[in-house]
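Some chains omitted; the rest stay in position.
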Amino acid sequence: MKEVGIGVIGAGRIGKLHGDNLCRSVAGARVEAAAEINLNDEHRAWAEKNGIKKIYKDPAEIWKDPKIDAVFICSSTDTHADFIMEAAAAGKHIFCEKPIHTDVKKIKEALAAVEKAGVKLQVGFVRRFDHNHKKVHDAVASGILGSPHVVRITSRDPEGPPLSYIAVSGGIFMDMTIHDFDMARYLSCSEVAEVSAYGAVLIDQDYRQYGDVDTAAVMLKFENGALGLIDNSRAAHYGYDQRTEVHCAKGCVQAANDLVDASVISTAEGVVCEKPMWFFLERYNAAFISEARVFVDAVRNDAVPPVGGKDGLEAVYIAMAAARSLKENRPVKLSEVRQ
Amino acid sequence: MKEVGIGVIGAGRIGKLHGDNLCRSVAGARVEAAAEINLNDEHRAWAEKNGIKKIYKDPAEIWKDPKIDAVFICSSTDTHADFIMEAAAAGKHIFCEKPIHTDVKKIKEALAAVEKAGVKLQVGFVRRFDHNHKKVHDAVASGILGSPHVVRITSRDPEGPPLSYIAVSGGIFMDMTIHDFDMARYLSCSEVAEVSAYGAVLIDQDYRQYGDVDTAAVMLKFENGALGLIDNSRAAHYGYDQRTEVHCAKGCVQAANDLVDASVISTAEGVVCEKPMWFFLERYNAAFISEARVFVDAVRNDAVPPVGGKDGLEAVYIAMAAARSLKENRPVKLSEVRQ
């Protein structure tokens, strides 16, 4: 089967991560070129080390390269929608890092372009590919536990981002809980029908000036009747806490955290185990490789990527509904926000 | 220090449990008498085996016995408020099984009588005395983790009660979640300010005819700013699932389930551990003893029982707010329901 020629747009941290994985760990992928708007010698050295022959400043070089079948869009969020449209116009299949965009109108424009061009689009909701969360999903999807009743998701970052980030993040639901909204759809195998959100500023009072909260609780009603509960905290301090659970008709499947190691030290003072892994990239290392493999396989086999534009859009809708629910202190139906 | 003479009202399952514990495991307690409305030879044999010299049909014998300093009210729920009032009028200290009553007016009447008589009242919210949940509470209350941010409670029964019970239970919030509402106040060290509730009939469609649900999710806002999430299921099938957690400013304290045993069996087919304990009385065996000891000590030392009338009343208020929230599909403030 033919290899997939790939162009990586954006050679920042995530772009280099995807590039490295594509070069080393994804069969059938051949990274033809990369593009980085702030191209410098460090980027060139990275490309050379990986055997990536061409690296440009301008992504236009990527769109017009006939050897490139698909692109990985890893540039800043505000460029995602436009690059999706340009890539689609050039007939390239697309893997786009999340989020597609924060503006629904822009997202729909991009999705329409993808539809029109008949190219594939996969969105980088990487947690779906994690061994733990995928296990929870598969157990539910297989039906062995019966229909889902209650979905529980806890998601806490070890430390909060800088205030300058919070100032422009779009709020906790659009920036942080959005991953859990996608996870909730994934685990429940259903769409969300209604959202009720509570929030509080408990960690850092500076969040108030941005009209944001650092701690949130969200309840969901799914279309299949199940209920969901999500809690987020911007700063857990003990690690990156990501636990998922689905309680079903015949039992319950839970995923605990991956810990730094499996040691236990027992003394008169107490029994100490390791903390959950701290770094997102480290915690989801295997999942990043997995999602890239799944995308490349979808291109090679002309299959539908398992997480696409609709998933990206729905997560944004749920985030919008949650923000409205928090603001107006009432449940908000998805039908209110869908356009 | 003087022993506390005790009269046990009601010699059903819970009454015998309390009686046994008081006779065998509670220092300073002397069970003087018991009263059981359906008095028969089985009750008499039980009393004799325990060295309880007097057992009556009529609780009036208990009220007038000068050797009795305190009573354990373990009779049917509809008698609790009246017995509290009679005991108070007789100057007896009172341990009353939950709930005090389902009617707020009646509860307040009873509490007023207790106040007037100046006797002590402890309510049987036994889970507070469990080694796991108490550990969570104590970690929060000690302040070592900083202020509470998020309280999570999962509470699932192994199997649902008979439909005949559901018909008169008062609904999931008054019958089942009420324990979790008390636990939420206990763990957060705060009052609840607002409630948002979702419910669904997912296990047994017969619940609909009683206007009840078998699966519920509840979000709480606490007066101290913390948020809470509770989920209940009437039938987990894998055991009695009771997990609590409080995420605080400096970390998180969680309590897992007590399992049937600590075995692990590994084969090519998989790795199998034991299920959570199945039976409520078995799971909370030590807690029942502990709450009785705490009550008797409070009487002996003229201390305030740690869980009393106010706690019983507040839990009912929260249950009422939750029921209204579910019915009207909106958040409900406690100020709406408090009388």
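The first chain written gets the first letter, and so on, giving A and B; residue counts start at 1 in each chain.
Note that a contact is a pair of C-beta atoms (placed from the backbone, for glycine too) under 8 Å apart; a residue touches a chain by one contact, two chains touch by 3 or more.
Only a predicted model underlies this, so the values are computations on that prediction, with no experimental measurement involved.
Taken as a whole, the complex in this structure file is built from 4 copies of one protein sequence, with 2 shown in place.
Definition applied: only the chains that are shown with their structure count from here on.
One finds 42 Å separating the Cα centroids of chain A and chain B.
Touching chain B in their complex are the following residues of chain A: 147, 149-150, 152, 154, 156, 196, 198-200, 202-203, 215-217, 219, 221, 225-229, 231, 233, 236-238, 241, 247, 249-252, 329-331.
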